[in-house]
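The other protein chains are all here in position, but one chain of the complex has been omitted.
After this line comes chain A, so read on.
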Amino acid sequence: MQVPAPFEYERATSVDQAIGLLERLGSSARLVAGGHSLLPMMKLRLANFEYLIDINPLHAELGYIKIQTDEVRIGALTRHRELLESDDLAGAFPIFRDAERVIADPVVRNRGTLGGSLCQADPSEDLSAVCTTLDASCVIRGPRGERVVSMEEFHVGPYETAVGDDEILIEVRLPRRPGHGSAYEKVERRAGDWAVVSSGAAVWLADGKIVDARVGLAAVGPNTTGIPEISDTLRGNTPSEELFEQAGAIAARSCDPNTDQRGSADYKRHLADELTRRTLRKAVERARS
């Protein structure tokens, strides 16, 4: 059994109380949501925090999926499992169910949360790619009130986000537009493993033409923000294999993967290309049907 270093533990009673604690304790404290990223690091003693503030008691307040006509709002404590099982969410954004099917395993999905995933900001993390693909914005609350940032601003770098030491991610907002289709694909070495590479694609069609399109990649380097060149290339065009190929080629050259145990950089680039084409194809198919 791997045992973490000593820490103190407190259960949050409200968002504001948790913010108060964070404000007082500073960087020696951490929020724990599902704990599936934080606790393994603490057990391996890669991370030692003096205080853990458990926000799970706030699930009633921060665990929700609200489908509105213009946007979908998801609370930061919404669990992977809730994201996977929500038919309404799958209806609005099919990419979520695609992704959740291949994130971790049921044990992790039962506890792990959307907020924890985004705040962990692991470059291989899947939900950041999904949120990037859907052009999400993040609602962050702190002692000075609430602010809303785009995914580009939210993601500062690997394991680094715009959320300050005394702030909490509250909600993720996903704009809804007509003619939507989206999809997610992941290559993993084994079920439950982190991605070798994943790709998400979203398109918005009108009159058979692409009004807008976005692609988000995971595990191909620190830059998980959308690839504007792909959007520019696709916008205004009629979907076609040639177009997807162009997008795939851009994806391959826009990413910056490492060679590691999961695969060579060349292979990962190839996957960025292949999976971008596959997800765009499926997204368009879904937008049409």
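The definition used in the following text is that a residue touches a chain if its C-beta (ideal position, glycine included) is under 8 Å from a C-beta of that chain, and two chains touch if they have at least 3 such contacts; residues count from 1.
In this section, contacts and distances are computed from a predicted model.
Q: One chain is missing here; what is its name in UniProt, given the choices "Carbon-monoxide dehydrogenase large subunit", "Fe-S cluster assembly protein SufB", "Peptide/nickel transport system ATP-binding protein" or "Anti-sigma regulatory factor (Ser/Thr protein kinase)"?
A: Missing chain, per its UniProt entry: "Carbon-monoxide dehydrogenase large subunit".
Q: Give the residue, chosen from A:Arg173, A:Arg214 or A:Arg278, that touches the chain omitted from the document.
A: Answering carefully, the residue with contact to the hidden chain is A:Arg278.
Q: Of A:Ala5, A:Val156 or A:Ala206, which residue touches the hidden chain?
A: With A:Ala5, A:Val156 or A:Ala206 as choices, the missing chain is touched by A:Ala5.
Q: Among A:Val187, A:Leu205, A:Ile230 or A:Ala251, which one touches the chain that has been omitted from the display?
A: Result: among the candidates, A:Val187 touches the missing chain.
Q: Over the whole complex, note the residues of chain A touching the chain we left out.
A: Touch set of chain A with respect to the missing chain: 1-3, 5-6, 40, 44-45, 187, 189-194, 196, 261-264, 267-268, 270-271, 274-275, 278.
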